[in-house]
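Right, chain A next:
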Amino acid sequence: MTEIELLSWARGPGLQIATIVFVAGVVIRILEILLLGRKANLAEAKGSEMSNGLRTIVTRTIPDKTTFKRSSVTIVSGYVFHIAMFIPLFFFAPHILFFKDVIGVSWPSLPGAVVDAFAVISIIAMIAVLINRLTNRVMRYLTNFEDLLVWLLTFLPLITGYFAFHRIGLTAPSLLAIHLLSVEVLLIVFPFTKLMHTFTLFLARWYNGAISGYRGVAS
Partner candidate 1 sequence: MTKDLNLKNGSLTEISPEKGTLGETLRKQGVSRRSFMKFCATTASMMALPPAMIPSIAKALENARRPSVIWLSFQECTGCTESLTRAHTSTVESLIFDSISLDYHHTLQAAAGHGAELAREVAMEENYGNYLLVVDGSIPLDNPGYSTIAGISNLDMLNEAAKGAAAIIAVGTCATYGGIPHANPNPTGAVSVKDIIKDKPIINVPGCPPIPVVITGVLAHFLTFGSLPELDHIGRPKAFYGQSIHDRCYRRPFYDKGQFAETFDDEGAKKGWCLFKLGCKGPTTYNACATTKWNNGTSFPIESGHPCIGCSEPDFWDGGGFYKALSMPTDNLTQTLKYAAAGAVAAGVTVGVMNRSKKNTSNKIHVKTTLEDLEK
Partner candidate 2 sequence: MSTVNSPRFNIQAGSELTRNVEPLLHEIRHALQTFLDTGETSIIDLRSIPLAPGEEDSIINTLGQGEVQALLDVLGPSEIYETKYAGVWIVTHYNDDDNIISRFVEITDSPDVLKSQREDVVDALNALVTELGTDKT
């Protein structure tokens, strides 16, 4: 198999398989959660579920003082990583073209240098996240194989993307193919791992607020 064939496979059948697994997996899992339903609450509602739920989606995104003091490294590196990661993912011109081709919507891109800078920031933040996880005793105790696997599979598209952008080590077709394959692996394991938090975090935060809202207490 030549590198061009590998690239063609990654852009064709590879992407098809990954998309099917990703979309089907995510939809089924979310439906499973939603359709499980809850027991009817027989108590009288003392406040709105919906407004409180929506409010907590926002408020729980901002860490409170005590939590921040207790695990500031985790929070800062986590936030930096997530925000910095979204810039290359959504504002690099070739990526926008990808989304445009698939979902038909496009938006303006950022210059290569800006995208590159944010990619570097997110790579550094991800390394910080890992070091923190391995050096902090409590974190290490809580870490299992899945956490490390998910870290690696998230890290690979970033680092291979960086290498492809700067054309380091291999020829361009190989680098591009590897980058695409790493994304495809990420998409395939996505629905079956903690990566599902991308979607479930909103459900969970809403639910936290909704419970309190129904009871009429502050959340």
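Selection rule: all candidates are chains of the complex that A comes from, given by their letters.
Assume contacts are C-beta pairs under 8 Å (C-beta built on N, C-alpha and C of every residue); 3 or more make two chains touch, one makes a residue touch a chain; residues count from 1.
These figures come from a predicted structure and were not determined experimentally.
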Single touching candidate for chain A, where 1 or 2 all sit in one complex: 1
Complex contact set, residues of chain A against candidate 1: 2, 4-5, 7-8, 11-13, 15-16, 19-20, 23-32, 34-37, 93-95, 97-98, 101-104, 109-113, 167, 171-173, 176
